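Encoded as structure tokens, here's the structure I'll be asking about.
Of the protein chains in this complex, one is absent; all others appear in place.
The first chain written gets the first letter, and so on, giving A and B; residue counts start at 1 in each chain.
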Amino acid sequence: MKRFSIRVLLAALLSIFANNVFAAPAAIKIGALFSVTGPPSFLGEPERNSAKMVVEEINAKGGIKGRKLELVVYDTGGDATKAVQAANRLIKEDKVVAIIGPSTTGESMAVLPVAEKEGIPLISCAAGSKITDPVKKWVFKTAQNDGLAVSKIYEYLNRKKISRVAILTVSDGFGSSGREQLKANAAKFGIKIVVDDTYGPKDTDMTSQLTKIRGSQAQAVICWGTNPGPAVIAKNVKQLGIKLPLIMSHGVSSKKFIELAGDAADGIILPSGRVIVSDVLPSSDKQKKSLQSFVKDYQNHYKVEGDHFGGHAWDAVMLIKGAIERGGDSPTAIRDQLEKTRGFAGIGGVFSFSPSDHAGLNKDAFVLVEIRNKDWALVK
Amino acid sequence: MNREIVKYLLLVVVVLFIPLLVHEGYMLNVMVFVGIHAMLALALNLLLGYAGQISLGQAGFFGLGAYVSGILTTSFNLDPWIAMIIAAIFVTLLAFVIGFPILKLKGHYLAMATLGLGIIIYIVFNEAVDHTGGPSGLSGIPNLKIAGIVFDNDLKNYFLIWGFTLVSIGLSLNLVHSRIGRALRSIHDSEVAARVMGVNARILKVQIFALSACISAVAGSLYAHTMTFIAPASFGFNFSVELVTMVIIGGLASIYGSILGAALLTMLPELLRTFQDYDIIVYGLLLIVMTMYMPGGLVNGIPAVFSRLKGKSKREGGGDA
Partner (left out) sequence: MELSDQIAQYLLSGLSTGAIYALIGIGFAIIYNSTDIINFAQGELVMLGGMFTLFFMEKMKLPLPVSILLAVLATIGCGALFERLTIRPLKSPTPLGLIIITIGGSILIRGIVMLVWDKDTHSLPAFSGSEPILIGSATILPQHLWIFALTAVAIAANKLFFQYTITGKAMRACAVNRRAAGLVGIDVRRMVFFSFAISGGLGSLAGIIVAPLTMTSYDVGVMLGLKGFCAAIIGGLTGGVGTVLGGLLLGILESLGAGLISSGYKDAIAFIILLLILFIRPQGLFGRAQTDRV
């Protein structure tokens, strides 16, 4: 009797096991490296949320050709060492077919040799242009290059006949990449940088730098950073009574910034992905459909507004989905198909990859917006 | 001394056998980092455990080693081995010069000063963009090579790193069992008494500080050449604290404890797989609980727990590597 019951139990266990493993084809594993904690968590958290959300949705709709997707996410804490370890784990232990992330340029540069060596496609969610310039065989990216945002700003300044600017950038990866691009592109647009200052990511008072700018010949201030620094700067500008136009980067294109800076945010101009202005876009806009579905889903899932950082991960998952649909789920096939992607209208812009371009966007990926009455308005 | 040699040889055998067990898998990659961290924990333990001098800026010396190596090989096309030697000499000299004023300080003041030193070094990594690449890091650092063998995969790196680690362990064992080791421990217990007994405490502390910096710098060079990419974020205050944690968890004044601590903390993310987001909490708790209930670290604590369980009336403590 006793033996019999054990047999029944075994059989039952086996059938459960069999149901799980043999009934449906194995899931396709996709890896993700996001800085969910640490200083860049403002990037990593929405990225992880978006990636999880879109994978759930794909699976709810029956997966890709009947196969489910499985997302394996590791937190890198913004540290290159941890990112490399996690990338190795994704490839060698979890056996993923593609990797999304990391969130920052530094981590991406650290992980990139691993992806190249192991032959696994990597879609970085970081903005630094050196990630895909020069082109690496296995590496793509979805975040718009900082250079594109800089061009958008400089074009605007040209229209306003402003030629002398002061730049104030944060001394982290985001700010230093912006600073590099601001300096590199200035001459092309006939712009002269008269003050080049930085501030620390945790600084709480920037009146010293701004006082120096006030005493200079600058006609406009460009600030490159992510929350909370720029909000402090906006308040300090108001405190010091500086009347120069204040231009920010796409690093603050979320409602959070307006909330933090309060009244001081009014009149600030910045380049941004289209996410924040999806409602006011003309219906002819190619991205409108993707944008609206992303914004609506994110709101439903997480009760907060989705931002364009989350959009980078959304784009990456959708690009991989497209590639698998067209060419199957081997790493090589995914890579080849990613490279053949043309005209994919995502959140960050309309992507068209080619063997010589693994970033896939042009400067139309950005629009210029102005903060008016605590809301966004398109600058024509 | 014979028992020490047996223990050491045992470790060598274990190190040689690990690749057979874990093979080309991901664990081998983790073991590479365990080796680097073991060197760093060892270096810190010489200072913290044996000489009793706290340093909260150890990540700075590690970073300096990595950056000097990285910059010399990328910007000046120097051979990685030569870069590594220059890095080690540079950091040792620097530590020697700074050591004199800094080690005059004690307790909290020493903690603050070393912390400040670490932060200054970190800021330089961040701000000297033209040389260090700034916050987004320095890439394209070449791998080390010997006679045509390029250390470019986990297996080769494993042997490279653990070779260095074993040498550092051997040297440290020798050191702590020598006259110098005894003098160091006397400084730890009471600096005044040590001085009275004729130990030149000041010079000795500075020498240990410099040695500790030197080992850290070599670990930094190795890190740079195996990762081929470095960024300031890996060398900040947090990492200094992480190193202190390794030493405390493994066991102060225990060479093998440092290796245990380094291995445990490096593999912690692996062990905490199911609750990833909570690792910061686990980390803080570990520090507190270990210091409170196992001040001797695991090497001393586990045997103590066992002997208590067995009901032996043997007095605990006093264990050493």
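A few remarks follow.
The definition used in the following text is that contacts are C-beta pairs under 8 Å (C-beta built on N, C-alpha and C of every residue); 3 or more make two chains touch, one makes a residue touch a chain.
Since we're looking at a predicted model, the values are computed, not measured.
Across B:L20, B:A147 or B:V192, the single residue that touches the chain missing here is B:V192.
Screening B:I119, B:L171, B:L268 or B:V305 against the full complex identifies B:I119 as the residue touching the chain left out. Remark: the omitted chain is touched by one listed residue; of A:S103, A:N145 or A:Q209 this is A:Q209. When the missing chain is restored to the complex, the residue among A:I99, A:A149, A:V165 or A:V232 that touches it is A:V232. Think of the hidden chain as still there; on chain A it touches residues 37, 39, 41-42, 45, 171, 197-200, 202-205, 207-209, 211-212, 214-215, 227-228, 231-232, 235, 238-241, 256, 259-260, 262-263.
Touching the omitted chain from chain B are residues 48, 52, 54, 101-102, 104-105, 107-109, 111-113, 115-117, 119-120, 123-124, 126-127, 190, 192, 241, 244, 248, 277-278, 280-281, 283-288, 291-292, 295.
Criterion: only the chains that are shown with their structure count from here on.
Across the interface of their complex, chain B is touched by residues 36-37, 39, 74-75, 78-82, 84-86, 88-89, 91-93, 104-107, 109-110, 112-113, 117, 128, 130, 171-173, 175-177, 180, 198 of chain A. Chain contact summary for the complex, chain B toward chain A: residues 24-26, 29-30, 33, 126-127, 129, 134-137, 139, 152-154, 223, 227-231, 233-234, 269, 276-277, 280.
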